[in-house]
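Of the protein chains in this complex, one is absent; all others appear in place.
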C-alpha cells in the first residue's frame, strides 16, 4: 500500500485539463484503427446479406418476417435508448456537469460499440471458414450491452476524469469484458440474458476499483458542485425513466425467440414495479420529516431490473420477480443512505453515482437469484424440451443438470467480480499516470474544464433583461 | 350539501405533511400484499411459458414469430413510455412541482400496474381449470391502460394531495376501473380498443369528482406557484410529444392482429395531426395579440387521440379521423379558455391539469363517435368476415347487428360516466379524512412538502459564481 501511496503522490502534480492534442489524437488514431480492423474482419451475417433470399429458400423459411431483424430490432432500439439517453441523462443530476454526463457518455459509447463488435466477434462469432466476424442485429445488441458495462464504470468516476482517461478506461474495459463474457457464457456455460453478472457486476466493480485507485483525498474542494439543482434533477429523471421503462427490453433482447423473450420481459416489468414501492418507502423512512430524496428515486428504483437480469428468462415466476424487486429496492436505498458515505470515508472509494448500490449489489444478488432459480429447475415446470431450450443443454453440455447449472451460475458471479476488481486496479494504475489531462481536485464536477460553457451573464438576471426587453419594443 | 360542508370543515384542521410513517407503511404493506396475491394467483400464460414449444407444435404454428409477443411488444413499449414519461412530464409544467409530477406519477403507476394485473385478471383472464390468472404481453398492456385511468385522475388533483392520498386514490381507482371495464366490454359488449370511454371518460370524471370533494376555497394562497416558468414548459413538452407520438400505439395496442392494429394506428395518426392545427388556430384567436398559449399546445393537441380511441379500429375512414381531430382541437382549446375558469368559480371543481378538456369531453365525444361508426357498419364496407372480426360478433353475441352494437356503445359511455362520478365522490369522502398528510392551502403545488429539494443558494446567481470561479483558476 505504501507503494501505491507513493505512486499516487508522484502522479499528483499540477493538473492541466488541456486535452487539445491528446483527445483528438486518441479519437482519430483509434477510429482509424477501427476502420482497418473492420475492413479486415467484419462482414454482414447471412440474414443481413443480399444472399438471404437464397438462404431463405434453402432453409425453407416461408417469410421475410422470420429474419432475426424482426425478432430483435424493437428491443435493440430500446436498449440503444437506454445506453445513450438512459445512462447519459441519469448522470446529468450534477448541477454543472450535464455536458460531461451526456457528452462523454455519447463519446465513449460510440467508440465502445465499435470495439465491442470486434472483441465480442473474435470470441463469439468468428466464422472459421473465412476468418471473418459476421454481424447482425444480435451483434449490435451485444455491443450495446458491452457498452453498458463501461458506462456503469463511468458512473463511479463521473466528474473526476478527463475524456482521454475515459477512452482508455473504455478500451481496456471492453477488452476485459469480452474475455470475462467468453469465460462466463462459453467456458463455464452460465446463462445471463440480462447481464446481472456479465454486465452489472463486472462494470460496477471495474468502476469502483478504478475509483479507488484514483482516490482524491481533497475532493471536498469541489463539494460546491457535487450536488444537484432543481432542473438537473428533472433532467436526470429522463434518464431514470427511459432506463426503467426499457429494462424489459434489455433483459429480453437476446433471450430465446418466443417464450424466452416473452417471459424475460414480464419478469423484468414486475421486478421493477416492486422496486419503486420499496425505494419510496425506505427513502421516506430514513429522511427527516419523511421527505423523499431524488437520489433514491433516480437510482434505486432501477435496482430490480439489474437483479432480475440473470433469472429473467427462467421460470422465476411473477411473485418471484416481485420478491427480487422488493428486496433490491430496500438494499439499494439503504446502500445510498449508509454504505456510500461509509465507503467514501473508510474504504477511500468515491462513487459519484453510487454504482455500488445500483449495479454491484443488485448484480451480485441477480447472480445468486439466477443460480438458485437454475438449480431449482425441473422437467415438470419447464417441460422436457423447454428445459433443454431455456438452459441450452445441447452440444457439449447435453449431460448438464439443473443442479450443476446452478453451480456454474455461481461460478460466473466470482469470475465477474474478479475481472472487475482485478481489471479495475490494473487500469487504475494506468489512469494515474500524469499524462491524461484529468482535473485538479477543486475543478472536478465542472464542465468548464472540458467544454465551452455558454456565458450566462447576458441572460441572467432574466427579470432585468425581460423588463428591458419589454420597454424596448412596441408590441 | 350542508352535510358535505360540515364534513369539509371537520377535516380542515391544521395540516401536517409529514408522511414518514404513513407512506412507508402503505408502500410496504401493499407491496407485500401484492407478492402474496401474485403467489396465489398469477402465472405465465401459454405463450410466455417454456411449454410454448410444445403448444406451438400442437397448434400447428410454424414460427416463433407468431408468439403474441411479436405482435404487441413494440406497441406495449410505446404505451409504457406514454404512462411514465408522457403523463409524468406532461405534469411538470408547474414551476415548483416537477418532482411531484414525475415522481408520484412513477410511484402510483408502479403500484397501479401490479394491482391492475390482479383486478383485470380476476375479471378477464381467470383460468377456471386451475383458478390462476395467466398473464402475457397483452395483460401488461391492459395493466398500463388501467394505470392511465388513474394518472388522468391524478391530473385533476395535481399538487393538492399527498402521496398517501394518491395511493388510496389509485387502489380504489383500479378496483372501480376493473369492474367498469368488465361491465362495458364483457357484459354490454361494447368495443373500446383505445379506451375513450373505459379509460379517459372514467378516469377524468373520477378525478374531477375527487377534486370537487376536495375543493379548497383558499387555494389562491398558493397561486404564486400555480403557473409555469420557461424551462418547466419545455419539460412539459417532452410529455406532450411522447404522448402525441405514441398515441397510435396506444389505440392500436390491443386491437385485432393484422388490419385492426394497422387501421387503428392510421386513424389515430390522422386525428392527432388535425387536432394540432385547430388547437393552434383557436389558441391564437382567443389571446391578445394572437400569441399562442403553451397550456393549449401542451394539452389540447392530444384531444384527438382521446376522441378517436373507440372508433380507431372501426372503418372511421381517414377523413372521419381528421374531422374528429378537428372538432376536438377546437372544443378542448375553448374548454381551457372558458370552461376551466367557469368550473373553478361556479362548480367548485379545481382541475389543475384541465383533464376535463383533455380527457372528459374528448372521451365522451369518442364514445359517441364510436357508437355512430358502429351503428353505421355494414357488410359492404367491412366484408362479411371483417364485420364479425372487427366487432367480435361471436359466441353469445352471434346475433348482434351493427345498429344494436351502436346502442351498446352508447350504454358504455353512461356506465363510464356513472362509475367515474360515483366512484370519485365515494373516494373523495375517504380522502377528506384528516389522516393523509395533505398540504395546507398555502402549501400546494410545492415540492418542498414531500421532497428534499436541492438548495439553490450555492448555484444562484450563476453570474457571480461563474465569475468567482473564473478568478479562482488558471485555465
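Letters A and B mark the chains in the order given here, with residues in each chain numbered from 1 onward.
The criterion applied here is as follows: a residue touches a chain if its C-beta (ideal position, glycine included) is under 8 Å from a C-beta of that chain, and two chains touch if they have at least 3 such contacts.
None of the values given here were measured: they were computed from a predicted structure.
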Residue among B:217, B:318, B:341 or B:434 that touches the chain left out of view: B:318
From A:88, A:305 or A:354, residue that would touch the chain that is not displayed: A:88
Identified contact with the non-displayed chain, of B:54, B:344, B:392 or B:448: B:448
Identified contact with the non-displayed chain, of B:146, B:270 or B:417: B:270
In chain B, positions touching the absent partner: 62-63, 65-66, 70-71, 74-75, 78, 95-96, 224, 227-231, 233-234, 237-238, 241-242, 244-246, 248-249, 257-259, 261-263, 265-266, 269-270, 272-278, 280-282, 284-285, 287, 289-294, 297, 301, 315, 317-319, 322-323, 326, 381-383, 385-387, 389-390, 442-443, 446, 448, 456-457, 460-462, 475
Touching residues (missing chain, whole complex) on chain A: 17-21, 23-25, 27-28, 30-32, 34-36, 38-39, 42-44, 47-54, 56, 62-65, 67-70, 73-74, 77, 80-81, 84-85, 88-89, 92, 96, 98-99, 102-103, 106-107, 110-111, 113-114, 135-137, 140, 163, 231, 235, 238, 289, 450-456, 458-459, 461-463, 466, 469, 472-473, 475
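FYI, only the chains that are shown with their structure count from here on.
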Averaged-CA centre spacing for the pair chain B and chain A, given as whole angstrom: 32
